[in-house]
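Only one protein chain is missing; all other protein chains are in place.
After this line comes chain A, so read on.
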Amino acid sequence: MPTPTKGARLGGSPAHERLMLANLATSLFQHGRITTTQAKAKKLRPYAERLITKAKVGDLHNRRMIMKVIRDKEVVHRLCTEIGPFFADRNGGYTRIMKTLPRKGDNAPMAVIELVQEKTVTAEAEAARKTRFAADEKKASEETATEVPAAETAVAEEATSEAVEVEESESDDEHPYGAGSHVALEDGSEPEGFPIKGNADSMKYHVPGGSHYDRTVAEVWFRTEEDAEKAGFTKPEGDQDAEQDTES
């Protein structure tokens, strides 16, 4: 006996549910992100991911299996040529559901379901933490060799534009935020005499021993905290709170 599907049926009849899921999946692959009710999003997720798994194989048989569900040939083409190959390195978890406020009118709980934009889970986590996993460090160092010059120029540009506002500066490629700063070395180690890490994306600086110090990849290093603050960097909130607590 076939196992019944979990949960209540969408729409009422099996045919209605099939059509709704097919339409939802088509819209999802067409737009990459759709807003729908939480119940539909939860039903759609395994359904859409199974289609993507078929698209990853992408041979004639699997394409025909997809065609049974998605009747729009343009969407099937996009699924097999773009979406499927994009997820080649990812084993499942191709979609993400985020809950939003209930709908006006019937107060139905709503959600946004989208195709994940990151190639792999580690890439996602690294982007969020702005750090690299130790296992990837070797590969990463090769990448940074190409990345760093671009980052440096960006930092330098930023610095020059800022420096014009602040003062006649001593900043150059080596010292993007004035004499108390130093650009990151290619191997990511500490430049001599510049112990404080600066994160140019968040504009925060981290002192040695701070909670985020080890995790931060520094774009720029500072000699003292004053130099960092002069350059427009701030202390991370967690550390500030700790300071305020001691004061009060």
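Simple rule for what comes next: contacts are C-beta pairs under 8 Å (C-beta built on N, C-alpha and C of every residue); 3 or more make two chains touch, one makes a residue touch a chain; residues count from 1.
Throughout what follows, contacts and distances are computed from a predicted model.
Participant: Report the protein name recorded by UniProt for the chain absent from the figure; options are "Stage V sporulation protein E", "Large ribosomal subunit protein bL32", "tRNA N6-adenosine threonylcarbamoyltransferase" or "Molybdopterin-binding protein".
Facilitator: The missing chain's protein name, per its UniProt entry, is "Large ribosomal subunit protein bL32".
Participant: Of A:R71, A:K99 or A:K119, which one is in contact with the hidden chain?
Facilitator: Considering the complete complex, A:K99 is the one touching the chain left out.
Participant: For chain A, enumerate the residues touching the unshown chain of the complex.
Facilitator: Residues in contact with the chain left out: 98-101, 112, 128, 237.
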